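With one protein chain removed, the remaining protein chains of the complex are shown where they sit.
Chain nomenclature is as follows: A, B and C, assigned in order of appearance, with residue numbering initiated at 1 for each chain independently.
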Amino acid sequence: MKKNFRVGLIGYRFMGRAHSNAWRQAPRFFKLKAGIELHTLCGRDAAGVEAARAPLGWQNATTDWRDIVESPLIDIVDIATPTFAHAEMAIAAARCGKHVLCEKPLGLDLKQCEAMVAAVKKAGVVHMVCHNYRRIPAIALAKRMLDEGALGRIFHFRARYAQDRLADPEFPLDWRLQKETSGSGVHSDIQSHLIDLARYLVGEFTEVCGLVNTFVPRRPLASALARGVRKMGKVTAPDSALFIGRMKNGALANLEATRYAPGRKNQITLEINGRKGSLCFDFEDMNRLQYYNAEDPGDRRGFRSILVTERDGIQPYVGNWWPPGHGLGYEHTFIHTFADFVNACAEGRPVHPTFEDGLKNQRVLTAVEESSQNGRWVSLT
Amino acid sequence: MKKNFRVGLIGYRFMGRAHSNAWRQAPRFFKLKAGIELHTLCGRDAAGVEAARAPLGWQNATTDWRDIVESPLIDIVDIATPTFAHAEMAIAAARCGKHVLCEKPLGLDLKQCEAMVAAVKKAGVVHMVCHNYRRIPAIALAKRMLDEGALGRIFHFRARYAQDRLADPEFPLDWRLQKETSGSGVHSDIQSHLIDLARYLVGEFTEVCGLVNTFVPRRPLASALARGVRKMGKVTAPDSALFIGRMKNGALANLEATRYAPGRKNQITLEINGRKGSLCFDFEDMNRLQYYNAEDPGDRRGFRSILVTERDGIQPYVGNWWPPGHGLGYEHTFIHTFADFVNACAEGRPVHPTFEDGLKNQRVLTAVEESSQNGRWVSLT
Amino acid sequence: MKKNFRVGLIGYRFMGRAHSNAWRQAPRFFKLKAGIELHTLCGRDAAGVEAARAPLGWQNATTDWRDIVESPLIDIVDIATPTFAHAEMAIAAARCGKHVLCEKPLGLDLKQCEAMVAAVKKAGVVHMVCHNYRRIPAIALAKRMLDEGALGRIFHFRARYAQDRLADPEFPLDWRLQKETSGSGVHSDIQSHLIDLARYLVGEFTEVCGLVNTFVPRRPLASALARGVRKMGKVTAPDSALFIGRMKNGALANLEATRYAPGRKNQITLEINGRKGSLCFDFEDMNRLQYYNAEDPGDRRGFRSILVTERDGIQPYVGNWWPPGHGLGYEHTFIHTFADFVNACAEGRPVHPTFEDGLKNQRVLTAVEESSQNGRWVSLT
Partner (left out) sequence: MKKNFRVGLIGYRFMGRAHSNAWRQAPRFFKLKAGIELHTLCGRDAAGVEAARAPLGWQNATTDWRDIVESPLIDIVDIATPTFAHAEMAIAAARCGKHVLCEKPLGLDLKQCEAMVAAVKKAGVVHMVCHNYRRIPAIALAKRMLDEGALGRIFHFRARYAQDRLADPEFPLDWRLQKETSGSGVHSDIQSHLIDLARYLVGEFTEVCGLVNTFVPRRPLASALARGVRKMGKVTAPDSALFIGRMKNGALANLEATRYAPGRKNQITLEINGRKGSLCFDFEDMNRLQYYNAEDPGDRRGFRSILVTERDGIQPYVGNWWPPGHGLGYEHTFIHTFADFVNACAEGRPVHPTFEDGLKNQRVLTAVEESSQNGRWVSLT
């Protein structure tokens, strides 16, 4: 008989909504190897979590995450909280034998990440970091093409994650701009996605050099604004970061993360250049992958704008949805991620990106910060 | 106490899946004025409909649509069948006092559409044709801008609905290519969407002249292929159609529908030109609206690529979803449509596009066909 | 010894400038089979033409076009005047044994065009209509691909020529909006380019149905404005026109020409769909050709954005200019046209588009006007 997984989700705001939707939708569109039950939703605010419970589709609500982690009824713990809470929760969940899905970045720092990896390995549970962008169909297709050698030797990996909300100095200071809650601000929050894509698509970094930066050092505190008070606070985490690097396969890397790019709402742009071709992607046009095949006939070479919406297994994931040309949206990246995670749990096998990936990611994040502090290249080998 | 609507859905394939998803998701993302219960799913094939029932989220299944239409438990009948069945079902549903949501085109011909309008009006139920593209956020934004007069006097409405699956002469002959099941093939199936958008955004047609065409007159029968047999059948409905026209406000119209455009998967392109600016849209890039404001300063005028993903009521519908830059997909158009329909049912008021809209649409479709037959312009006034 | 052609150009404003530039530049970038001498420039205003003479590179100036046509020193007559003057000049030039290059459209009406064709044929001179867009490198590449059968059976030809200057009702009434000087206004002026491209790329029309239209019936007279007086005059020629048609090879055609499309400055968009692929072009991005190859592998099909700037004979014309990626502009289309014309003159052979092409073009223009007047389809066979 098919197994049924009972899920407990910690966090019910932006990420909590996206995760809840994915838990609900994954079994509707993918033939999963186990059933899913949205068992318990956890949040610190009793009224808030209870108000969210039914609309998000959960059977129970709690304000104490240990209720989830320790419950014998729960099989999967899904952590969608601010970063600072990940380590404690994930380690406790692993110790209780739960499979763990954890939002990115894995932890606040290397030490936390290492402890998290150790915990899940010791427990033998399935673990995954929620770098949902790996499972954009266009990115999964790019990965397949790279694995097939469609680009040959890789020369360049170039990526930028650009948003614009911090360009306004009145945008409030929330947990994402504080070191103790976010780790390294925008660097941890969105640069980590680029690092994950670089590692997934092209490979490991061997050395990096970069800078983490804060354009606006003081902002109105979000916590005060919630009480109707304007009170300025110090931004203690980077609000922008960029770095260059060398990768194991000889490629040069160039990554940048910022929330100071007016007009870029959630733009993740990638370009990968290899001996035999190039690939480009822009998340604001997420149903497309650009592909240049240098081996096309000389008079008719050009970047192909591949609409990644084909049916029936031709391209990854999309065949489970609608006919060609009927595009997907942001939320689908989570549904694909969760479907793969559930299948891995059902079969007790690893699923990328694992907590080890999260740790390796943190090593790159940390190396860039160290580089920024010391003004020099930092080796990762 | 908030009302709860029990829904019965007839049809469980492509449209049935999209509708089921919309019924499930609408109450999760929109504060509806009534609850939704996915009560009964209907399909002709007993095994098929039962297999679809749970994955699509329905409580019950039946093979007889009258079970839905006549059930005192059902409040809303949603018709997602091939066109030929719409009229009988909708009329029966109206007679039983159900609110009716019907897939497009409304009916096979003018006579059916007129009977359907008469039935819903007599019954006093809420009625809507599922022209889901009206509620693409970019289209809803365009409508708002047009209503505000952002474009001034309108000169041109230009639209094309282009797909490519029929370019392959081996693509099977299904109900969509037969007159008795589809009405007018591609003309009814996808041209009707363009006509709906033209009427919604710019207004009524006063005269039209066009052609309906069949490029490939014989194809392998889908019904035979399903039994593993290749047997050719006659295509009895148009597989492409185009027309020009004049609109009540003086604008010129140019509409085209085809499934013979390789590379166009589900491309719906619109351009509207007015005295003060232009609007453009492409469904393959559905989260964007292009807007040219002729009143911008002379040296910095250009089409604005508006990413229609802003939060909190700035743009229609999208604020209920994710943060800016996190785009939506095809299925969301249904969710928006169904949310508006449910609210209209709860308040007992009309919701566009009504069955009258469906009838007016059919008048244009029919006029184009008549024009094609007679080789001359046909008046619609 | 290499022949030297002495050229006389009639007209020195917009087209006169573009033609002069082409005469100067063609021998600099193309190895022509004859030399070029910019002998005499003609214009009706003595001061104007003399002021233009040296900057445009001409040896002599005159106010009487017969000085050019009848001069024994002149080999080539280039007519860049308003349309109404073409026939008389071209016929006189042919009678005097000059090779004739004539701006489009060939004449005011069928009668003029027929007389022009008769004259050049009787004289045995080389004749060409200046439909310069045939020699945009991207269009020439499209032609080559179509000739090679890259698209297979053609289903659709779709084109639009869109500008925006007439959207302003204060834009003055010049010769282009008057029947007696322009023939058929925007229809003759820019629709003729689309007809030429349709015929060049896809083939002949067999029947057409369309409308010619005037959005703004009265405008300030340009001639009065030149004297500082605002005086309204009647627009006697169409300011917009659209038509649909059937082509000899079975393709459906859809053409539209307007100057009422804010934001479209000189946009010529084409799409051709065939069994095996599609081609698209936009003159506002003239160095690119979009090509969809339906025979590319299923998971990586997409419109290729071909940058038509390759070197050394890989793509038409561009190898004579700059390295790959260094694009061309509007004026280059004339240079390519004139280079081909000079070579044809040197070898005494026809060069497309000939005056016969101009006449066939006029037949389509006329048929559309007739169709507009009678409200029905007009056959061209």
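The criterion applied here is as follows: contacts are C-beta pairs under 8 Å (C-beta built on N, C-alpha and C of every residue); 3 or more make two chains touch, one makes a residue touch a chain.
Just so it is clear, the structure is predicted and the values come from calculations on it, not from any experiment.
K.L.:
Which of these touches the unseen chain: A:Phe5, A:Tyr260, A:Trp322 or A:Phe338?
P.N.:
Answer from the full complex: A:Tyr260 touches the omitted chain.
K.L.:
So one chain is hidden, and I want to know which residue out of C:Gln163, C:Gln178, C:Ser192 or C:Thr337 touches that hidden chain in the complete assembly.
P.N.:
Only one listed residue reaches the unshown chain, and that is C:Gln163.
K.L.:
Could you list which residues of chain A touch the chain missing from the display?
P.N.:
155-156, 158, 160, 162, 164, 167, 209-211, 213, 215, 240, 242-244, 246, 250, 252, 254, 256, 258, 260-264, 271, 273-278, 292, 294, 301-303, 375-377
K.L.:
Mind listing the chain C residues that contact the chain we can't see here?
P.N.:
That gives, for chain C, the contact residues 14, 18, 21, 24, 27-28, 55-57, 163, 165, 264-267, 283-287, 307, 309, 321-332.
K.L.:
Using the document's contact rule, name the residues of chain B that touch the chain not shown here.
P.N.:
141, 144-145, 288-291, 293, 296, 298-307, 310, 314-315
Here is the rule we go by: only the chains that are shown with their structure count from here on.
K.L.:
If I count C-beta pairs in contact for every pair of chains, which pair wins?
P.N.:
Max contact pairs: B-C.
K.L.:
What whole-number Å value describes the gap between the mean CA coordinates of chain B and chain C?
P.N.:
Chain centres of chain B and chain C, defined by C-alpha means, are spaced 41 Å apart.
K.L.:
Roughly how far is chain A from chain B, going centre to centre by Cα mean, in whole Å?
P.N.:
35
K.L.:
Touching two or more other chains, which residues of chain B qualify?
P.N.:
Within chain B, the residues that touch at least two other chains are 264.
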